[in-house]
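Before I ask anything, here is the structure I am working with.
The complex is shown incomplete by one protein chain, all other protein chains being positioned as in the whole.
Labels A, B and C are assigned to the chains in the order they are written; within every chain, residues are numbered from 1.
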Amino acid sequence: MSHGVRAAIIGATGYGGAELIRLLQAHPLVQITSVISTSNAGAPLAEHFPHLQEIVLDVLDVLDVDLIAGKADVVFLATPAGVSAELSPKLLAAGLKVIDISGDLRLKSSADYEKWYKKPAASEEVLARSIYGLSEVFGDEVKGSDLIANPGCYPTATLLGLVPAVAAGWIDPSTIIIDAKSGVSGSGRGVSLGVHYSEVNENLTAYKVNKHQHIPEIEQALGRIVGKPVITTFTTHLVPMTRGIMATMYASVNGEHTLEDFTQLYSQYYEGRKFVRIRKNGKLPSTKEVFGSNYCDIGFAVDERTGRVTIVSVIDNVVKGAAGQAIQNLNIMQGWDETTGLLFAPVYP
Amino acid sequence: MSHGVRAAIIGATGYGGAELIRLLQAHPLVQITSVISTSNAGAPLAEHFPHLQEIVLDVLDVLDVDLIAGKADVVFLATPAGVSAELSPKLLAAGLKVIDISGDLRLKSSADYEKWYKKPAASEEVLARSIYGLSEVFGDEVKGSDLIANPGCYPTATLLGLVPAVAAGWIDPSTIIIDAKSGVSGSGRGVSLGVHYSEVNENLTAYKVNKHQHIPEIEQALGRIVGKPVITTFTTHLVPMTRGIMATMYASVNGEHTLEDFTQLYSQYYEGRKFVRIRKNGKLPSTKEVFGSNYCDIGFAVDERTGRVTIVSVIDNVVKGAAGQAIQNLNIMQGWDETTGLLFAPVYP
Amino acid sequence: MSHGVRAAIIGATGYGGAELIRLLQAHPLVQITSVISTSNAGAPLAEHFPHLQEIVLDVLDVLDVDLIAGKADVVFLATPAGVSAELSPKLLAAGLKVIDISGDLRLKSSADYEKWYKKPAASEEVLARSIYGLSEVFGDEVKGSDLIANPGCYPTATLLGLVPAVAAGWIDPSTIIIDAKSGVSGSGRGVSLGVHYSEVNENLTAYKVNKHQHIPEIEQALGRIVGKPVITTFTTHLVPMTRGIMATMYASVNGEHTLEDFTQLYSQYYEGRKFVRIRKNGKLPSTKEVFGSNYCDIGFAVDERTGRVTIVSVIDNVVKGAAGQAIQNLNIMQGWDETTGLLFAPVYP
Partner (left out) sequence: MSHGVRAAIIGATGYGGAELIRLLQAHPLVQITSVISTSNAGAPLAEHFPHLQEIVLDVLDVLDVDLIAGKADVVFLATPAGVSAELSPKLLAAGLKVIDISGDLRLKSSADYEKWYKKPAASEEVLARSIYGLSEVFGDEVKGSDLIANPGCYPTATLLGLVPAVAAGWIDPSTIIIDAKSGVSGSGRGVSLGVHYSEVNENLTAYKVNKHQHIPEIEQALGRIVGKPVITTFTTHLVPMTRGIMATMYASVNGEHTLEDFTQLYSQYYEGRKFVRIRKNGKLPSTKEVFGSNYCDIGFAVDERTGRVTIVSVIDNVVKGAAGQAIQNLNIMQGWDETTGLLFAPVYP
């Protein structure tokens, strides 16, 4: 592994951390050298995740920047909002590359961050330095960077589904309505009545309507594409399943564009990008078709009656929406093929 | 039970039939006198539905109009598309009252029916005679009628959520987008890969986008309200749960109307109608909050940034979306209180 | 309602409390006069249970024995272990009838209680006074009593499935093995990692093997039947569903008894008891066939190869395993038909 990297994972006892471990232990160019948990340091990892017994043998490390710097080249932060804002500068100062899976470094405007996250923002310097790692759209900026703000799960599904049409001017950004649905793992491993099995099972809930912190992230990225502010309607729903996000998106079509046109536009935009798969002939993807994998599958319906296009985009929120795209970004940062270690098929059924 | 009625149920081995049986056996003014199945006549009902063992003791009857006319006053049709178009005239001719849960008699235009259902429509006479039984909106027409076209599950949730705002002119009908989600029982008890547990579980699927046969039903009712044709965007999703429909609906608000305004408008529109419950203060209903009951719960979010209202409406598709509303219509037809036999609480959790 | 009773419910914000409310609001001879929560007094009930909006309008009362005594005739305790031991004597002293859904008063031996529950037991006096309310087996003792220890969910399914065979001497008690499975609602509304949706969904877990506090309850009841101590093997599993318990029970058959013999033995034992339904011809019940209802369904398989009988018994843990049987016991206490207010069909599907 002379050309490989050593990786540390902070927040290893959450779902994002567990998925990083699953994926990195199968990555040919990465060695996990430290799994870190502030609250559980000293305990064997398998005590928190019995499924990793005899697979990852490590004991959880304390969070100590010097210790990490001695063991690792790159650090993945799978931490709650607020941690990375403070921690990233120290890790960078110690010479580490940082890939942050939290939302702390995604919004360029600290005012926006504080409005939507209700927490103090990271420093302007760190925000300016961080690269928004939507691999298939902004991957060029990722290459050579040492600080990645990994996109949120909803924004990943949404933006990959909207960007080609928005960039081509085929849809009117002011008409975009995003009806998003997520499995429960998206809200993490913390306990609350909202994730109690008996409350979630056989139930469908809409939540944080017009208030979700992923709204400014989506609007910031779309604004970059069109060159002026974009405002969207964005609704999130909790679906009784563990993994998977579907964004069903509606917009008015500018001019005349058929289903075949959209299919072709997207196929061209994502040509050569293995992790985005475009469904043909009006077929629509379902979340299970990407379960456990790094794929984002996209399909379309164009309605002549209303002049609207419906775009359906699905990902596994824990993979393409978190750990998988983070590793994809590592691959790009390092100059490796972006698919290294990630080309496994979805688990079906 | 001198003032009660005797009821026959055709299609008793499907989910709609089973729910009619569950609800009617608890109705103080109805006696089930015949459960009918063309394909399984002669078998005990409990062979098909062991949960009804020792509750409904009947053996399944053949489908014979004279036999029904001798046993029953009212007939519920819980049959696949195409059956009622042919059968209803005969039942009416035999002096029976008919409540049809299928989609056969809902569309006034036979051309529309044939376009969306791909089947021959009922006769113009029957279509003209049938009353569209959306109880809280068109209940006045139900009273005294002898032929009810019971609304579809999606249209019930959608229309109850849209009508007050459309009727008040508060939203622009041309901007309405309906993102609907349903549990699996909505597609009935027939077997197919699409309802295979291993395909549906831990999966979310969009289907029949812009092609669902409930679209013309919704548009016909909205058209009646506004007095001119309405065209909508309507998407359906299959959610991994058995019961429940949520319609998340988006529209541009005409003028300035706050969340409180919408809450008040709807509370007034549905005043005195026990089965529609309006959530206050921006709270949104979830499907489990109406599970097993005849309630339709509605909540709102108004977004000043986009000028749009989001309306969330939920029902149990098997109750308010089928058997429950059918019985509510029977109550109205008979001049009974519409809640008779239906005022039971949702099953939670 | 001159012959009816007024009921108070303590612990109204848990699942047992919610189910008592659902069932009692439909009971023709009971009026709910107080819903009580120590931790949430003063809040409207619907804030905790939106599904009860406009159904039960009450605000949660404080826990005050005098207040209760002024409002109610009977009190249901749906409280965690430890509460009833202390509270029951005070409620009895105030002249109230008490039906305790918790485990506090079920074990006659305070030493057993303290060993299995790890809490101080109720006083010997209270333990002596309480009647174990397994309606179909010990219902005669319930009549006229004022203090009922309502059976646990697992013991209800298990004992109804075992008692006739044990009482008849057809199975060897020392060979009994009980493999029990439960939905998640059985562990209540409290939050923990063990009930986190993402941990429970698509998962099957065995827990508390040989350590469950329902073991001594089962053994005490079986011991009464056979007249000497009985020791059993009892395993519990958590199944990814909300409601339902299945006990699959194994025992060696004494002598020659066929499937038909067992079917007949049980049919006779439970003759006239509407809530126990015996499956014929080797058919086995599934949990969904009793969902939401007060039924206990039982089926058998007899294996000549091994000389063992397999008995499958299912209930809805929240109804027959808690609130439903509690009301059944109220009916019996009051001298009403035991089915009063409880004869509704299971919700299927």
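Methods note: a residue touches a chain if its C-beta (ideal position, glycine included) is under 8 Å from a C-beta of that chain, and two chains touch if they have at least 3 such contacts.
Remember, it's a predicted structure, so these values are computed and weren't measured experimentally.
Summary of contacts with the chain left out: across B:110, B:123, B:201 or B:252, the touching residue is B:201.
Touching the missing chain, out of C:27, C:129, C:181 or C:320, is residue C:181. The chain omitted from view is touched by exactly one of A:242, A:263 or A:306, namely A:242. Only one of the listed residues, C:158, C:242 or C:263, touches the absent chain: C:242.
The omitted chain makes contact with chain B at the following residues, 15, 183-185, 189, 191-193, 195-198, 200-202, 240-242. Taking the complete complex into account, residues 177, 179, 181, 183, 198-199, 201-207, 209-210, 231-233, 235, 237, 239-244, 246, 248, 250, 284, 286-288, 291, 299, 301, 303, 305-306, 308, 310, 312, 314, 349 of chain C touch the chain not shown. Contact between chain A and the unshown chain involves residues 15, 18, 21-22, 25-26, 49-56, 185, 189, 201-202, 242-243, 274, 277, 279, 283, 285-286, 288-293, 297, 343-349.
We take it that only the chains that are shown with their structure count from here on.
Remark: rotation between chain B and chain C after Cα superposition is 180° (nearest 5). Comparing the contact residues of chain A and chain B by number shows a mostly shared set, over half of all numbers used being common to the two copies. Taking the CA centroid of chain B as reference, the farthest chain centroid is that of A.
Put simply, the chain closest to the centre of the protein, by Cα centroids, is B.
Inter-chain centre distance (chain A to chain C, centres taken as mean C-alpha positions): 46 Å.
Chain B and chain C, compared by their mean Cα positions, are separated by 36 Å.
Centre to centre, using the average C-alpha position, chain A and chain B are separated by 39 Å. Listed for chain C are residues 15, 185, 201-202, 242, each touching two or more other chains.
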